[in-house]
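Left out: one protein chain. Kept in place: all the others.
== chain A ==
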Amino acid sequence: MDAIRSFFSEYGGLLLEKTWEHLYISFAALLLGVLVAVPLGILLVRIPKVAGFIMSIVSIVQTFPSLAILAFFIPLLGIGKVPAIAALFLYSMLPILRNTYIGVKNVNRNLLEAARGMGMTSFQRTVRVELPLAVPVIMAGIRMSAVYLIGWATLASFIGGGGLGDFIFDGLNLFRTDLVIGGALPVTLLAILLDWVLGRVEYHATPKGIRGQGGAA
(Lines give C-alpha, C1' and ligand atoms only; values in the text may rest on other atoms or scores of the structure.)
Protein backbone atom coordinates (compact mmCIF):
# COMPACT_ATOMS: atom_id res chain seq x y z
CA MET A 1 0.00 0.00 0.00
CA ASP A 2 2.78 2.35 0.93
CA ALA A 3 4.59 1.52 -2.25
CA ILE A 4 1.56 2.49 -4.33
CA ARG A 5 1.09 5.69 -2.38
CA SER A 6 4.71 6.72 -2.81
CA PHE A 7 4.57 5.75 -6.51
CA PHE A 8 1.64 8.07 -7.02
CA SER A 9 3.14 10.90 -5.01
CA GLU A 10 6.31 10.67 -7.04
CA TYR A 11 4.95 9.93 -10.52
CA GLY A 12 1.23 10.91 -10.30
CA GLY A 13 1.59 14.11 -12.33
CA LEU A 14 3.75 12.45 -14.94
CA LEU A 15 1.35 9.53 -15.20
CA LEU A 16 -1.52 11.87 -16.00
CA GLU A 17 0.55 13.68 -18.57
CA LYS A 18 1.65 10.46 -20.26
CA THR A 19 -1.87 9.08 -20.22
CA TRP A 20 -3.07 12.20 -21.94
CA GLU A 21 -0.29 11.88 -24.55
CA HIS A 22 -1.19 8.26 -25.05
CA LEU A 23 -4.83 9.05 -25.64
CA TYR A 24 -3.96 11.98 -27.85
CA ILE A 25 -1.81 9.85 -30.13
CA SER A 26 -4.33 7.03 -30.26
CA PHE A 27 -7.33 9.22 -30.93
CA ALA A 28 -5.57 11.30 -33.55
CA ALA A 29 -4.64 8.11 -35.41
CA LEU A 30 -8.14 6.68 -34.97
CA LEU A 31 -9.83 9.84 -36.16
CA LEU A 32 -7.64 9.95 -39.26
CA GLY A 33 -8.35 6.28 -39.81
CA VAL A 34 -12.12 6.78 -39.64
CA LEU A 35 -12.00 9.86 -41.84
CA VAL A 36 -10.07 8.03 -44.52
CA ALA A 37 -11.21 4.43 -44.23
CA VAL A 38 -14.99 4.89 -44.03
CA PRO A 39 -15.36 6.94 -47.22
CA LEU A 40 -12.78 4.73 -48.91
CA GLY A 41 -14.72 1.62 -47.91
CA ILE A 42 -17.95 3.05 -49.35
CA LEU A 43 -16.12 4.01 -52.50
CA LEU A 44 -14.63 0.55 -52.89
CA VAL A 45 -18.10 -1.01 -52.91
CA ARG A 46 -18.85 1.17 -55.92
CA ILE A 47 -15.72 0.06 -57.78
CA PRO A 48 -15.49 -3.67 -57.15
CA LYS A 49 -12.71 -4.09 -59.72
CA VAL A 50 -10.30 -2.01 -57.65
CA ALA A 51 -11.62 -3.16 -54.30
CA GLY A 52 -9.77 -6.46 -54.15
CA PHE A 53 -6.48 -4.82 -55.04
CA ILE A 54 -6.77 -2.05 -52.44
CA MET A 55 -7.88 -4.45 -49.74
CA SER A 56 -4.88 -6.69 -50.31
CA ILE A 57 -2.47 -3.77 -50.15
CA VAL A 58 -3.94 -2.66 -46.86
CA SER A 59 -3.71 -6.22 -45.58
CA ILE A 60 -0.05 -6.37 -46.48
CA VAL A 61 0.66 -3.12 -44.66
CA GLN A 62 -0.95 -4.70 -41.62
CA THR A 63 1.65 -7.47 -41.60
CA PHE A 64 4.63 -5.11 -41.37
CA PRO A 65 6.13 -5.23 -37.89
CA SER A 66 4.98 -2.16 -36.00
CA LEU A 67 8.47 -1.17 -34.99
CA ALA A 68 9.59 -1.26 -38.60
CA ILE A 69 6.80 1.05 -39.62
CA LEU A 70 7.62 3.45 -36.83
CA ALA A 71 11.26 3.42 -37.86
CA PHE A 72 10.27 3.85 -41.48
CA PHE A 73 8.61 7.16 -40.71
CA ILE A 74 11.67 8.64 -39.01
CA PRO A 75 13.47 9.57 -42.25
CA LEU A 76 10.20 10.90 -43.66
CA LEU A 77 8.73 12.78 -40.74
CA GLY A 78 11.50 12.84 -38.17
CA ILE A 79 10.80 11.89 -34.59
CA GLY A 80 8.01 12.88 -32.21
CA LYS A 81 4.27 12.63 -32.24
CA VAL A 82 3.63 13.24 -35.93
CA PRO A 83 5.41 10.13 -37.28
CA ALA A 84 3.90 8.09 -34.45
CA ILE A 85 0.41 9.19 -35.37
CA ALA A 86 1.09 8.60 -39.06
CA ALA A 87 2.27 5.04 -38.42
CA LEU A 88 -0.61 4.18 -36.12
CA PHE A 89 -3.05 5.68 -38.61
CA LEU A 90 -1.88 3.15 -41.21
CA TYR A 91 -2.58 0.37 -38.77
CA SER A 92 -6.00 1.64 -37.79
CA MET A 93 -7.06 1.70 -41.44
CA LEU A 94 -7.44 -1.98 -42.07
CA PRO A 95 -10.11 -3.05 -39.58
CA ILE A 96 -12.19 0.04 -40.33
CA LEU A 97 -11.79 -0.22 -44.08
CA ARG A 98 -12.55 -3.90 -44.15
CA ASN A 99 -15.61 -3.61 -41.96
CA THR A 100 -16.96 -0.61 -43.84
CA TYR A 101 -16.49 -2.43 -47.11
CA ILE A 102 -18.16 -5.59 -45.87
CA GLY A 103 -20.90 -3.73 -44.00
CA VAL A 104 -21.90 -1.61 -46.96
CA LYS A 105 -21.50 -4.44 -49.41
CA ASN A 106 -23.75 -6.72 -47.42
CA VAL A 107 -26.64 -4.31 -47.30
CA ASN A 108 -29.53 -6.17 -48.90
CA ARG A 109 -29.44 -5.60 -52.67
CA ASN A 110 -33.24 -5.66 -52.78
CA LEU A 111 -33.40 -2.69 -50.47
CA LEU A 112 -31.01 -0.77 -52.66
CA GLU A 113 -33.04 -1.59 -55.70
CA ALA A 114 -36.19 -0.48 -53.93
CA ALA A 115 -34.38 2.75 -53.06
CA ARG A 116 -33.32 3.20 -56.66
CA GLY A 117 -36.75 2.36 -57.99
CA MET A 118 -38.35 4.91 -55.71
CA GLY A 119 -36.12 7.61 -57.06
CA MET A 120 -33.30 8.03 -54.54
CA THR A 121 -30.17 9.57 -55.96
CA SER A 122 -26.89 7.73 -55.52
CA PHE A 123 -25.93 10.06 -52.66
CA GLN A 124 -29.27 9.58 -50.93
CA ARG A 125 -28.92 5.83 -51.18
CA THR A 126 -25.53 5.98 -49.49
CA VAL A 127 -26.51 8.34 -46.71
CA ARG A 128 -30.04 7.13 -46.03
CA VAL A 129 -29.82 3.44 -46.70
CA GLU A 130 -26.32 2.00 -46.94
CA LEU A 131 -24.63 3.85 -44.11
CA PRO A 132 -27.36 3.51 -41.47
CA LEU A 133 -27.67 -0.19 -42.19
CA ALA A 134 -23.90 -0.72 -42.14
CA VAL A 135 -23.38 1.20 -38.87
CA PRO A 136 -23.17 -1.85 -36.60
CA VAL A 137 -20.49 -3.46 -38.75
CA ILE A 138 -18.54 -0.23 -39.27
CA MET A 139 -18.66 0.53 -35.56
CA ALA A 140 -17.35 -2.94 -34.75
CA GLY A 141 -14.37 -2.19 -36.98
CA ILE A 142 -13.75 1.15 -35.30
CA ARG A 143 -13.95 -0.46 -31.88
CA MET A 144 -11.45 -3.13 -32.81
CA SER A 145 -9.13 -0.54 -34.28
CA ALA A 146 -9.36 1.64 -31.18
CA VAL A 147 -8.41 -1.16 -28.83
CA TYR A 148 -5.44 -2.17 -31.01
CA LEU A 149 -4.31 1.45 -31.20
CA ILE A 150 -4.20 1.86 -27.43
CA GLY A 151 -1.84 -1.10 -27.33
CA TRP A 152 0.32 -0.09 -30.28
CA ALA A 153 0.58 3.49 -29.06
CA THR A 154 2.97 2.27 -26.36
CA LEU A 155 5.53 1.82 -29.14
CA ALA A 156 5.30 5.52 -30.00
CA SER A 157 7.70 5.98 -27.11
CA PHE A 158 10.47 4.48 -29.28
CA ILE A 159 10.43 7.37 -31.71
CA GLY A 160 9.92 10.04 -29.12
CA GLY A 161 6.17 10.21 -29.39
CA GLY A 162 5.66 9.94 -25.65
CA GLY A 163 2.72 8.26 -24.06
CA LEU A 164 2.55 5.52 -21.46
CA GLY A 165 5.21 3.63 -23.39
CA ASP A 166 7.74 5.97 -21.80
CA PHE A 167 6.98 4.47 -18.40
CA ILE A 168 7.22 0.91 -19.60
CA PHE A 169 10.48 1.29 -21.53
CA ASP A 170 12.10 3.39 -18.79
CA GLY A 171 11.12 0.70 -16.37
CA LEU A 172 12.60 -2.02 -18.58
CA ASN A 173 15.84 -0.08 -19.03
CA LEU A 174 16.18 0.69 -15.33
CA PHE A 175 14.95 -2.67 -14.07
CA ARG A 176 12.15 -0.84 -12.26
CA THR A 177 9.14 -3.14 -12.10
CA ASP A 178 6.98 -0.45 -10.55
CA LEU A 179 7.46 1.76 -13.62
CA VAL A 180 6.65 -1.09 -15.98
CA ILE A 181 3.46 -1.91 -14.12
CA GLY A 182 2.67 1.77 -13.67
CA GLY A 183 2.69 2.08 -17.47
CA ALA A 184 1.20 -1.26 -18.49
CA LEU A 185 -1.73 -1.21 -16.11
CA PRO A 186 -3.17 2.11 -17.33
CA VAL A 187 -2.76 0.97 -20.93
CA THR A 188 -4.81 -2.13 -20.20
CA LEU A 189 -7.45 -0.17 -18.32
CA LEU A 190 -7.65 2.39 -21.10
CA ALA A 191 -8.19 -0.35 -23.67
CA ILE A 192 -10.96 -1.97 -21.65
CA LEU A 193 -12.61 1.37 -20.88
CA LEU A 194 -12.46 2.51 -24.49
CA ASP A 195 -13.96 -0.74 -25.71
CA TRP A 196 -16.86 -0.29 -23.33
CA VAL A 197 -17.39 3.36 -24.28
CA LEU A 198 -17.33 2.55 -27.97
CA GLY A 199 -19.72 -0.30 -27.33
CA ARG A 200 -22.19 2.24 -25.98
CA VAL A 201 -21.52 4.52 -28.92
CA GLU A 202 -22.16 1.61 -31.27
CA TYR A 203 -25.48 0.88 -29.58
CA HIS A 204 -26.68 4.45 -29.84
CA ALA A 205 -25.37 4.97 -33.35
CA THR A 206 -27.23 1.88 -34.59
CA PRO A 207 -30.67 2.85 -35.93
CA LYS A 208 -33.38 1.76 -33.54
CA GLY A 209 -35.10 -0.44 -36.08
CA ILE A 210 -32.15 -2.78 -36.56
CA ARG A 211 -30.77 -2.92 -33.00
CA GLY A 212 -30.17 -6.36 -31.65
CA GLN A 213 -30.71 -8.07 -34.94
CA GLY A 214 -27.17 -9.03 -35.69
CA GLY A 215 -25.93 -6.32 -37.99
CA ALA A 216 -26.88 -5.12 -41.40
CA ALA A 217 -30.12 -6.23 -42.96
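As a working rule, a contact is a pair of C-beta atoms (placed from the backbone, for glycine too) under 8 Å apart; a residue touches a chain by one contact, two chains touch by 3 or more; residues count from 1.
Everything below uses one rule, namely that contacts and distances are computed from a predicted model.
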item: Undisplayed chain, where the name is taken from the UniProt record, one of "NADH dehydrogenase", "Crp/Fnr family transcriptional regulator", "Quaternary amine transport ATP-binding protein" or "Amino acid/amide ABC transporter membrane protein 1, HAAT family"; value: "Quaternary amine transport ATP-binding protein"
item: Hidden-chain contact residue, picked from the options A:15, A:32, A:71 or A:210; value: A:210
item: Chain not shown: contacting residue from A:83, A:103, A:132 or A:186; value: A:132
item: Chain A residues that touch the omitted chain in the full complex; value: 110-111, 113-121, 124, 129, 132-133, 207-210, 213, 217
